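Yeah, one chain of the complex is gone here, protein chain that is, but the others are all in their spots.
== subunit A ==
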Amino acid sequence: MRQRSLVILTSVLTTGALTLTACGSRDDSGDGKSSKKTEIIIGVDAPLTGQNSATGLGIQGGVQIAVDDANKNNTVPGVTFKVQALDDKAIPASGQQNATQLVQNDKVLGVVGPLNSGVATQMQQVFATANLVEISPSNTAPELTQGKNWQTSKSRPFKTYFRTATTDALQGGFAADYAYNTLKKRKVFVVDDKQTYGAGLAKLFKAGFTKSGGKVAGQDHVNTGDTDFSALVTKIKNSKADLVYYGGQYDESEKLTKQLKDGGAKIPVFGGDGMFTPTYIETAGKTSEGDLVTSVGQPVDSLPSAAEFIKKYKASGLKGDYGTYGGYSYDAATAIIKAIGNVVKDGKIPDGARAKIVDEVQKTKFDGIAGPVSFDEYGDTTNKQLTVYQVVDGKWKAVKSGTFNG
């Protein structure tokens, strides 16, 4: 009798479970409408191979996690987001081709990228013509948002362009102040890679450093892709400089610092966010010890909101360095997703959706994982935070953080 009762009881529970399962299935498919979610694509443009690809892949990974979160949380009902990542190889012409490809796809309602300011200059017009919003997590050249004459009269060139990273106008001055007043350096040798970002940042550092009273002991340029800096090392040593400032990316500077130190010049190399990646330390090894960079934003370990992002990034097996721009990429993608949520209702994309999304992005205001996210009248982030990092015991260590208050 007891066995028979247990069989009945088991049947009852099984029936309940099956009922629940059936209900769950209906919930997933609904009345047939929810199973046909509208697919919207968030485009990504970044160097995914070759030069700068460590940070470029970090941008792609940051966007992917933001999109996964939006889909999981059903952030925009009736919409499934996908990522379409295109490789610009850090080449402006490739970026322009990618921009053209993205605007021609009606499913693309927003783009995150590019990494390089020089690439951005060739993409902005394409996106503006198509009213497609673009948010860069890493471009720092001031003219992208404030126009060519930004130092005398600011004028926004493209209303479709935004960025979550602050500009070199602050980064160069912040680095110069730290070099002169904290490090007590007085003679700098300035090197840049002749690119929009690198040359612009070096120029701004030099202006700030000399204004503070420092001297320029020498100046030279390198080409992206260069690997032999022996002639440059000789120039730097002969200049008696007590600091090298490098405007450019990690690909060249990680080799330059190694050859410089191996050549007997025991002076630090100071650079911008383009050098701020673990790859720099891994390649240069112990010769990178004492080198410095400025980077945009606060140190990641002071951002509790970023902890879960980092956990997801590591767990997902995504490639690339998430530490430099991953958080800003997540926030950039989230800004686009939220804007889409204000425009696309129940999966229906209205006429002129792209232009409406641009307007919504302009009104963005939320707490992102890398800090508050909102944009000023130029499309620049209002989160103007910078940090100086130094290589200490083989790791980037934050040594000073600053906020620009205007």
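By definition in this document, a residue touches a chain if its C-beta (ideal position, glycine included) is under 8 Å from a C-beta of that chain, and two chains touch if they have at least 3 such contacts; residues count from 1.
We adopt the following convention: contacts and distances are computed from a predicted model.
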Open item on the list: Which of the following is the UniProt-recorded protein name of the chain this complex doesn't show: "Rod shape-determining protein MreD", "Sulfatase", "Anti-sigma factor" or "Tat pathway signal sequence domain protein"?
Closed with: "Tat pathway signal sequence domain protein"
TODO: Kindly state which of the options A:A85, A:M123, A:L170 or A:V358 is in contact with the chain not pictured.
DONE: A:L170
Task: Contacting the left-out chain in the complete assembly, out of A:N73, A:S153 or A:S230 - done: A:N73
TODO: Mind listing the subunit A residues that contact the chain we can't see here?
DONE: 1-2, 4-6, 8-9, 11-12, 15-16, 19-20, 23, 69, 73-75, 170, 173-174, 176-177, 180-181, 207-208, 211-213, 298, 301-305, 307-308, 334, 366-367, 369, 371-372, 385, 400-406
